[in-house]
Structure formats: structure tokens, C-alpha cells
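Dropping the structure in here first, questions after.
Here the complex is missing a single protein chain, while all its other protein chains stay put.
Should a chain be cited, it is by its letter among A and B, assigned in written order, with residues numbered from 1 in that chain.
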Amino acid sequence: MNTMKKETLRLKLDRSETIKSNIKRYYIYVVLVLMVLTLSLVKLDQGNFFERGQFLSPDSIINLLRSSVPIMILSGAFTLLMISGYIDLSVGSAMSLNAVVFAWMILNGFSFWPALIVTLLTGSVLGFINGFLAMKLRITPVIATLVTLNLFKGLALLIVPDGLSAIKGSAEKVMPAWINDFARKDILLGLPWAFWGAVLVILLLVIVQRKTILGKYAAAIGGNRLAAELSGINTVNIVWLLYIIVGVFAALAGVARASYMSLGDPLSGDGMETNCLIAVLLGGTAFSGGEGSVIKSVVGSLIIICVTIGLMTVIPAYWQTAARGIVLIVAVVLNHLLVRKQVKA
Amino acid sequence: MELKRVQKLLGGGRLSDESFITIFMCGVLVIVFGLACLVVPNFYLPQNILNLVTNNWYIVILGIGVSFLLITGNFDMSVGGVIALTGVLSVYFCQGVNVSQNALANGLGMPYVVAVLLALVCALGVGAVNAFFIAKLKVPSIIVTLGTAMLARGAAQVITQGAQRNTSLPDAFGVLGSLGIPGTTIRLPVLIMIALIIIALIFEKKTVFGRRVYLIGANSEAASLSGINVSKYLTALYILSALLAGITGILLASEYKAGFSSRAIGYEFDALVITLLGGVSIAGGFGSTLGMFVGATILSVVTSASTGLLLSPDWQFTLKGIVTFAAILAQRFALDKRKG
Partner (left out) sequence: MKPTENILEIRALVKDFPGVRAVNNVSFDIKRNTVHCLVGENGAGKSTLIKILTGAYTRTSGRILLSGEEYNPRNTRDAKQKGISTLFQELNVVDQLTVEENLTLGVEDTTFGFLRKTDKINKIISVLNSIEPSIKPQQLVSTLSVAKKQIVEIAKAVAAESNIIIMDEPTAAISESEIERLFTIIKSLREKNVTVIYISHRLDEIFKLGDYVTVMRDGKHIETKPLTEIQDRSELIKLMIGKTIFEQYIPREVECPDTILQVKNVSNHRLNNISFDVHAGEIVGFYGLVGAGKTELARAIYGLDEYEGDIVFKGQKLQPSPDKAIKAGIALVPEERRSQGLFTILTIRSNVPVMNMSKISSKGFINDTTERNCALEYVDKLKIATSSIEKEAAKLSGGNQQKVVLSKCLFADADLLMMDEPTRGIDVGAKSEIYNLIRRLSKEGKTILIFSSELPEIMNICDSIYLLYDGSLKSTLRNGCEVNCEKILHIVTGGE
């Protein structure tokens, strides 16, 4: 093709690329704002989740943010892993297992910090296992983490004594009331430690993604694994580390959840992995890796919370699954349209 | 060519990796079965063995669709949702019109056969949606099918308002679920399963269609260069998988005389598990329905033995997870060792 034609085509591409990239960068905030506006305008008859039936009231917002701590934390770490081109579908069950472990420890007399540390250790072991299967044994990540999903869920179910649905207080053994404090007690602006802690760790993730070598290598591995290897990067170890990080964050999410519910529910994480996928897709992460943003995924997770909790007051509970399904498909379509492998000019 | 040379050329060839894995898993089955017989009283009774093979007929039927797709390197996690949806629809479509105050008892009043057919059409619709995103838009199958799973199950939940529909049904409704070979515990669904397995085996080994599925899995670029329309085949396979799930849904609804929105939760995992246990590899192009059946039997032995040992459902679930975990590790080691 002659040079003239090539140049004109390139200019055309450039212009549409700029529009496209601007849409890409900001659409998720637009969606969030739209969502909030819609929900605040709709008349809220059902459910008593929101005080005084108002979506934008301080109490509603506080409730919303408090219950969104687990998904925010999880989707952040999930994003980092997806950027490297790998996936972990066991995050939901890992979270449940961690919640169970934490609740068990609190119930059996341990104080907050020891329980937290043990849970974090558990989480990192779970992440280590996932990394081992996916990187060392080179089992397809989807299959490996689907298997560990079931394994972790089973372990969580086993820890809970027969006859009970969760690790919780009973007549004989009382769950200390302070377990609730972490996720519910007002510390600052009405929001609890769990929330501010989540803000902190998410900020950490953002810094890791943008300013550290781990974030850079994750993007390099996801973008062009061969180029990364040729540059001397140890791709196996880097991604393994990412899996462990996801595991640790699943532990944090589990602690937050157990604290919020005052119990350790082995089924609390069901569907979390789909929520993470939705959040990450909305946030513009490419499934093939190389691109993604922790911040945007977290915004995506807020959107999901708005959908699940917000819609809950507007529509009957049994519409939940269908609603989430629709959101996922919409997220897939949006992601497909906006995040496509760049055609080489 | 002289006869001797012909004979030589026809023979030889070592056991393919696929046959190796199938035999390996048969060995595993024998071991697991043996262990079960040791620890569970009366495990080896003929009736029990029969049950092993027939109890999870629904997972096996699902496994057929899932295996074919996995051979091409794709997942289908929507089969559980499709079972729920078709079950619920088959009830809703033929419930009496305006017979009661309770909304859940009112339906569209169609004859049972029509209701069944319509429900199956809806299942095919789900398959088509899967195919569109996966074959046409090339979105990863794991995401798409997780989404359609939610859509299908969500629709079922909406129609049943989160519970179930089981009233004002025509008499014809329970027939399918109750038919069977008199004097035995073998019922119609099991016979359907057997028929489908045989058809699947024939398809896989003996038809052009089946051969092309393997070719796509082995090397999809070479397949399209050889004139195979990969997109068309994937579409067919997703529709097939949805159809199989739909049939299962109809049969289960008939058996329980109810359309339950929480039916079949987790079935897609089990279907995937038995496929993996059977040696189907996502790496492409190998594995077989026979292996999947062996895998299903292994799973059955594990579940049955756990029941026999009076283990809690939680233990059963975990045991399944551990067995799957061990199996994929073992297969990886066995194959790596064989290669070199």
C-alpha cells in the first residue's frame, strides 16, 4: 500500500482512537453516577434496608459502603492478577474459608490480632496452592481454580460443626460482641475500621500497580509474555506471587465479612467470583491481560453493590440472579466494544 | 503393495495418550472401588453396583455436552441454569390458566407436549446466546457461560418467585419421570442416558462431525485451513449442550412433579469434574465420552461410599473436591512421565 494511503488511514485511526480512549477512561464513572441517580430517584417501597426510604441518605450510603468492603478488596487484587493474564475463580470460596477460620478463632477465645494473622496466613497458603497448580504444574488456571474453588468450599463446610450453618454464637459458646466492631462500629464519618482499612489496602494496590516493579511486570507478562521472558523476567515466580497476594486479600475480605455478619458462613463467598469478574470487566480489564486498572475495578464493584443492594429495595429478591446475569452480559458487551487488542498500524 | 508391508503399516503405533489415560482412569476406578468395598459393608452387591451407574444419570447426560466442548477447548457452565429453567418452564407452560388466587399456581395452560417442546426451544435459545458470544465475538467461554448460567437460573427464579411451581399440573406431567423397566430400578431417564452415551460414542468415533470436533480441538488453525468452519461447529456444540441440559431439566421436573428454581445447583461443576476425571484435556483434541463415563462412575463410587460410611454431606462434598484435585495431579504426572 502506498505511503499516502497509509498516512491518511493512520490519521483517521488516531482521531477515533482519541475519542475511544477518552470513552474508555471515563465511562465507568459515568455509569456509577447514573446508577446512583437512578436509584435515588426511584421510589423505594420495598425492603427496609434504607432508612427513610432514601437512597442518598447518609445512613443508606454508610450501609452500602460497609457491605461493599469484601467485594472492593477482592476485585482490586483480582485485577492485578488479571492484568498478568491469569485468573483465580476460587476467590469466593477462599473468602468463605477465611471467614470461617476467623470466626472460629474469635469464637474460641482468641483476640482480634492473632485471629487476623492466622487468617492472613491461611489466605496466603490458599493462594500459594493456586499459584502452584497454575504456574508450576501448568494446569490451565480456569480448571485449577475451579477445582480449588470446590476444595476450599468443602474445607470451609467441614470446619463448621454439624448441625450448624455457620460458625456462630450459641447458648453454650457466645460469640464476643466486639467481633462486629471491625466492620460496623463508627470510627470516622460513620464508617468502620474495615472500610478505612479497605481504602488503605486498595490504595496500596493502586500504588503497587502503578509505581512498583510488580505492577509493571504483571502488565509486561500479560501484554507480551515472550518479550517479558526475553527481558529476563521470571514470569512463573511473579505470577505465583500475584496468586498469593490474591489469597491474602481473600483473607482480608473474609475477616471483614465475618466481622460484619458476626459469624463465619462457609457459603458467604458464593458468587463472589462472578461479582469480581463483572467488576473487572466493567473496569476495562482485558481478559487477555496487559491492561487494567485497580481503581476502575473498585468503582465497578461499587456499581455491582448498587445493583445488588440498591435494586434489592426496588425489586423482589428473586430478581437478583437475573439482574446480575444481565449486568454480566452487559459488562461483557461493553468490555468487548471498548477493550480490544490494538490493531497494529 | 505387498501384503506383508500392508500388515506392518496397519499395526504398530503405540497406545495413544487418550487410550492410555482412559485405561489409567479405569485403573483408578478399580482401586477406588476396591477401597470402597473394604470399608463399606455390602458395597459390592449387584444392586449397589447398578445404582452406581444409574444414580447420576443427569450428570452423565450433561457430561456429554461438556466433554465435546472441552475437547475443543471451551467451557459450558450454564448447564445447571438451563436445567432449572427448562424444568420451571415445562411446569409454567402447562399449568392451568387462572385456576387459583396464588400466582404460582397459574400458568399458560398448554398441553404437556407443547410445553415440553417450548421449554426445549428456550434451552436452545440459551445455547444460541452462548454460541453468539463465544463463536462470533470470541469472548472467553468461562465468562459467557457463567453469565448465561445466571440469566437462565435468574429467569427460573423470577418465574417461580424464588421457590417452585408444582400445582395445577396436567396428569401427563409425571409420566416421563415414572416410566421404567418394570421389576427393576431402571427408569426412563437412565435408559435415555444409555442411549445418549451410545450415540455420543458413535458420533465421537465414527462420524465426520465427531472427527471434526477433535480436529478443532487439536489445532483450530489447521482445522480452518483445512476447510472446517470452526464457528459453525462451536455453535452446534453449544446448542447441543443446551439441548442435553434441557432434556435433563424436563426429566427431572417430571420426576419430582415440580419446577424448582434451585434445581441442579452445582451440576455444571460435577459435569466438568467427571469430564476432567475422564481425561479430557482442555489442551485440545483429546479425551472421550467413555473416559467421562468412567469418571462419572468414579465420582459415583466416592459419593456412594461416603453415604455408606454415613459421612455428612459436607464431607461428601469435600471428598469430591479432594478426589478431583488428586486426579488432575495424578493425570499431569502420568502424562509428563510418559512423554519423557
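Quick notes
Here is the rule we use: a contact is a pair of C-beta atoms (placed from the backbone, for glycine too) under 8 Å apart; a residue touches a chain by one contact, two chains touch by 3 or more.
Not measured: the values here are computed from a predicted model.
Although one chain is not drawn, the whole complex shows that of A:G223, A:G271 or A:P316 it is A:G223 that touches it. Considering the whole complex, the residue from B:F43, B:F93, B:Y112 or B:Y214 that touches the absent chain is B:Y214.
Contacts to the hidden chain, counted on subunit A, fall at residues 1-3, 6, 10, 17, 208, 211-214, 216, 219-220, 222-224, 226-228, 230-233, 290-291, 342, 344-345. The chain not displayed touches subunit B at residues 1, 6, 8-13, 16-17, 206-209, 211-212, 214-215, 218-219, 221-229, 285-286.
By definition in this document, only the chains that are shown with their structure count from here on.
Subunit A and subunit B have Cα centroids separated by 30 Å. Within the complex formed with subunit A, the subunit B residues making contact are 75, 133, 137, 139-140, 142-144, 146-155, 157-158, 160-162, 261, 269, 272-273, 276, 282-283, 312, 314-315, 317-322, 324-325, 328-329, 332. Touching subunit B in their complex are the following residues of subunit A: 87, 89, 137, 139-140, 142-144, 146-148, 150-151, 153-155, 157-158, 160, 162, 274, 277, 281, 287, 316-326, 328-329, 332, 336.
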